[in-house]
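Just dropping this structure here.
Complex shown without one protein chain; remaining protein chains in place.
Chain naming follows the written order as A and B, and within any one chain the residues start at number 1.
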Amino acid sequence: MKDFLDLADFTPTAIRELVSLAGRLERRPEPSALPGKVLGLVFMNPSLRTLASFQAGMARLGGSSFVISPGSSWKLEYRAGVPMTGDAAEHVREAIPVLASYADALGIRAFAGGQDLENDLGEPVFSAIRGLCPVPLINMESAVNHPCQALADWKTMDDLRTPAQGGRFVLSWANHPRPLPLAVPASAAQMAAMRGMDVRILRPPGFEFPGPIMDRVKAAAATGGGSVTETARREEAMDGAHVVYAKSWGSTRAYGDAAEDQRLRAALAEWTVEEDWFGPADPGCVFMHCLPVRREVVVTSEVLEGPRSRVILQARNRMYAQMAVLYRLLAEKGD
Amino acid sequence: MKDFLDLADFTPTAIRELVSLAGRLERRPEPSALPGKVLGLVFMNPSLRTLASFQAGMARLGGSSFVISPGSSWKLEYRAGVPMTGDAAEHVREAIPVLASYADALGIRAFAGGQDLENDLGEPVFSAIRGLCPVPLINMESAVNHPCQALADWKTMDDLRTPAQGGRFVLSWANHPRPLPLAVPASAAQMAAMRGMDVRILRPPGFEFPGPIMDRVKAAAATGGGSVTETARREEAMDGAHVVYAKSWGSTRAYGDAAEDQRLRAALAEWTVEEDWFGPADPGCVFMHCLPVRREVVVTSEVLEGPRSRVILQARNRMYAQMAVLYRLLAEKGD
Partner (left out) sequence: MKDFLDLADFTPTAIRELVSLAGRLERRPEPSALPGKVLGLVFMNPSLRTLASFQAGMARLGGSSFVISPGSSWKLEYRAGVPMTGDAAEHVREAIPVLASYADALGIRAFAGGQDLENDLGEPVFSAIRGLCPVPLINMESAVNHPCQALADWKTMDDLRTPAQGGRFVLSWANHPRPLPLAVPASAAQMAAMRGMDVRILRPPGFEFPGPIMDRVKAAAATGGGSVTETARREEAMDGAHVVYAKSWGSTRAYGDAAEDQRLRAALAEWTVEEDWFGPADPGCVFMHCLPVRREVVVTSEVLEGPRSRVILQARNRMYAQMAVLYRLLAEKGD
């Protein structure tokens, strides 16, 4: 295992082994697994869970870490061939190899620009970085991918004994004041499909999954034995659901068009997940969300704090999932 | 010992034992006391001493720490039942359990809002957090409390052999360009009263201690054998003083009213602590301040750098006091 950039780089079996390693590290800590190892964490965007869970996870394996945060350094350029006369004082073509020379692995967070869908689908920052990093590279959320979240979510469903083959996974769009990136919903759908689940993407008109992302989810379903459909009809999607995974994202039809995106979402106030939604679902249906979540906007407090909610377990599993990744990338003897 | 939130949760004897443990860790370091332990530090407001002393202290006990700082994450909501359509992207009801799931203890800093005295006296953030944190919680300064500072100050006076029973402790308001929170003065008075001292709160009209805080100081005096009085007459307050503890705070009569607060303090330029103040005091009277301090505004450079000043010792004791707290909360075998 060289990098951790995308679930699609791994077979479902390899992911299952990672999840299993995460569980082992949770049950049987290995505080001396990574002595003297240094993890570099580079945030081009804000973070709470990712920063804390990576730093804590690295410490729990006996290693250490440093953090480059958006406020404490300068802006990085990633485009090729641009005369650097603007805000960015350094190019990733220098910054990444330099930071890699101090660290045994690098994690990078670089959100979508949110202006140009095609550009964001091409993962401009990670494409620019590819090949520049001689040490293992970890995607801590890119334009349209968040594999660490997906791995934690997989483990969460295993912990809950949620059915894999035959399990019904509803990824539901939800209300939010602003257009958010596609990284989490794209990764969640891909993960559930790869886990062998029946994935139903529930979203209002104007918020369809882009073709290339749908293709990725279908490819994941093909390798994992799952399936994927997309619908705007809630009752249909919720029928027999084992998981409702809520997440907002920006309009894909009006991508980068803030005014039109606002106009579309102004009519979607009923897309706040509430207990009524779960009527047609499996009685044990759980509620998942990657956090941060806006109460009474994305989901009611009643559901979020109610017996269906597994959001804290998901977040907690971020640490164990990432510890498994770090262990595989850095431990002298992987298993 | 489950949390460290308020001196009032402890008996004077328990505090004396903590101070004694701090002294022992200063004299006889225990660099392997907390192997593999992780401390999470969550700052909703800026910090210099607190961040540095907690991180250094944890490292000196063999543990590690991570920091969430105000600039690198998003705003947290703490009010109940508010639809989250504004700035705050996450509620403490998720953030705290999540961060607690990565850490063996959490420290939180959340200053007073400074607009509504009654609200601030209710400790809105810590009240919202109470019960959400399954791991030990440490108050790194809340709306009206700063127990880590108070513990360090107690140790400082012990180090200096300042009399406890019968010692005279003057908490003096001081000039400052802006209204500051009540956390430090409230905790300093409470601490000195609990230590058994004769506490004199010296402040101009308009800056009286609020009733509920005065009640807390009186309760501390009752458990510790001290006493408390409040006055605007400097000569009277300074008579025989062993300690002058300077600190500015906002007008409590014009709390949240910036214009009226400014009007009141415009006439108080003589409330800059200077050598002349010490005439009626005990010859060995020391000057204390929690820092940061504005020179020639709160206190003259002459006093701050003169032989009475103990401000560096106070700050240094922050680390040892906090190491004692961490040791008690986290060491496998407390003493």
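Everything that follows uses one rule, which is that contacts are C-beta pairs under 8 Å (C-beta built on N, C-alpha and C of every residue); 3 or more make two chains touch, one makes a residue touch a chain.
Since this is a predicted model, take the numbers as computed values, not measurements.
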Where B:18, B:285, B:311 or B:324 are the choices, the one touching the absent chain is B:311
Any idea which of B:14, B:52 or B:80 touches the chain not displayed? B:52
Considering the whole complex rather than only what is displayed, give the residues of chain A touching the chain that is not shown. 35-36, 38, 40, 64, 66, 68-69, 71-74, 77, 81-85, 89-91, 93-95, 97-99, 101-103
For chain B, residues in touch with the removed chain: 29, 31, 43, 46-49, 51-53, 55-57, 59-60, 62, 64, 67, 69-72, 177, 291-297, 301, 304-305, 311-312, 315-316, 319
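Basically, only the chains that are shown with their structure count from here on.
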Whole-Å distance, C-alpha centre of chain A to that of chain B, is 40
